[in-house]
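Only one protein chain is missing from this complex, and each of the others stays in its spot.
The block that comes next holds chain A.
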């Protein structure tokens, strides 16, 4: 009996290890070959960002511009049978998930920065974002310089803090885990303005009357699709597919579909056509 137990324990242990490590791909392998074999691309996406990637509670699916673009890119890269799987990420988790191989690429409102370029590789920009401010309708804040001596709310792991400090050195910045919490803090009066990318703020403003964007964009921070460092094949495929989607009009159609209805939002600027 004792012997049987010993024999059983080892395989069980190995099985457990496999179960724990089995979710996701080997980070050191070639992601492009792996996606071609499995006919599936695992995309890291946002699920809390209106217009880009937002969980629809009724259907249980994530919807948004980035989701549509990721679907189109998947078909472009893998052909008609290609499947896009979406994994929820936050600014906190997207790089570790890429490094661990849980996701193949991240299309998650991610600004291309030199620091991030040390950790991951970026595609060509797919959305020309820039930081803007969201304030209450009756606020006297007109632009970023008015923030001196005031408090701004932002989201951890974004480029917001560094940028606010650059334009308004005397501003205090409070950081939260996600946009929902940051906006709740703005509503509760913990800060006088919320700062983050214009696309994200437009999404919030479109759903919450009484709040407006002011001052236009004060930075140029294009979003790029991130892949793990060294995944050059995957990066090339994504860039090629993006180029093709821009050429055949699909990309333009998607931008218009998600952003044309928002007052004051410059669709052409977002596409990078005049800036």
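By definition in this document, contacts are C-beta pairs under 8 Å (C-beta built on N, C-alpha and C of every residue); 3 or more make two chains touch, one makes a residue touch a chain; residues count from 1.
As a convention for this text, contacts and distances are computed from a predicted model.
Visitor: The chain dropped from view, which UniProt name applies: "Chemotaxis protein CheZ", "FeoB-associated Cys-rich membrane protein", "Glutamine ABC transporter permease protein" or "ATP synthase subunit a"?
Guide: Cross-referencing UniProt, the chain left out corresponds to "Glutamine ABC transporter permease protein".
Visitor: Please identify which residue in A:70, A:107, A:133 or A:185 touches the non-displayed chain.
Guide: Touching the chain that is not displayed is residue A:185.
Visitor: Even though one chain is hidden, which residues of chain A still touch it in the full complex?
Guide: With respect to the unshown chain, the touching residues of chain A are 91-92, 95-96, 115-116, 118-119, 153, 156-158, 161-162, 174-177, 181, 184-185, 187-190.
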